[in-house]
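In this view, the complex is presented without one of its protein chains, the others remaining in place.
What follows is chain A.
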Amino acid sequence: MNRTKWRNAGLELVRSKMGIVAIAILFIFILGAIFAFLSPKDPNALDALQRLKSPSSAHWFGTDDYGRDYFARALYGGRVSLMVGFSAMILATTIGTIVGVVSGYFGGWLDNLLMRLLEVILSIPTFLVMLLLSVFLKPNLTSIVLIIGLLMWMNMARIIRAETMTILEREYVLYAKASGQNHWGIIFRHIFPSLVPVIIVGATNNVASAIMMESSLSFLGFGVQAPNATWGSMLNNAQGYIAQAPYLALFPGLFILLTVLSFNILGDILRVGFEPKLGKR
């Protein structure tokens, strides 16, 4: 991995206003998710007298149809959404990288087998599989992460495979081969370090789509089960009260939007930053 590349990517991030805003938003959300337990209100405590109250000083984000404090629910919901997003991303990125490197490096029948398998998985509508699986699997955090992660690695694998094949043609890899470096030596010393930027960019985009998928699943009622909140399930709940309490939809919707957007912006900026600069100082 080239040092200048890292420096360029870092500079690109700091220089763009969008990048700073995106990092700030994610930072706040992640802090909120980590320190959600500091909130004085219990996210699952019912209060029949405080149903559907508008935002006030007592309830910053108001209360929902069971009188639960919406701010606390948003914090805890963010915790679940971000956790699912990150775990699914790690799973998808790991599988994608391994499949991509193996496929691109060894080629031949192994490459054929893996790529055909990938195409089969890719040809099945993702949402259909998610819904079918969540019927048979008990919906909990682990199974949701598994489902999302296992359905998201294919694009990553394809990008990594193509990149690996390009790196294989470089003369330093040829030299290493001609000098008797073994497969793992070539993969870990020469190929993997050059892949890191691609992996980082892919991973940022993967977090965004994992959060989207989790929200969609929860919105349809197949995600994390009540009474635990996620942004997606809160949005689902808000449907019935859109006329009386529009803020119920506004907050989780806005948070999902901001998180996904921030991760995507981050991915875009890093991608530009990692690209070699020509004549630009």
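Here is the rule we go by: a residue touches a chain if its C-beta (ideal position, glycine included) is under 8 Å from a C-beta of that chain, and two chains touch if they have at least 3 such contacts; residues count from 1.
Here, contacts and distances are computed from a predicted model.
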**Fill in**
By UniProt, of "Histidine kinase", "Nucleoside ABC transporter membrane protein", "Oligopeptide transport system ATP-binding protein" or "ATP synthase subunit a", the chain left out is "Oligopeptide transport system ATP-binding protein"
**Prompt:** Which residue from A:A45, A:L110 or A:L174 sits in contact with the chain not drawn here?
**Reply:** A:L174
**Chain not shown: contacting residue from A:T63, A:S194, A:S218 or A:N237** = A:S194
**Request:** Write the list of chain A residues that the hidden chain touches.
**Result:** 1-4, 170-172, 174-182, 185, 189-190, 193-194
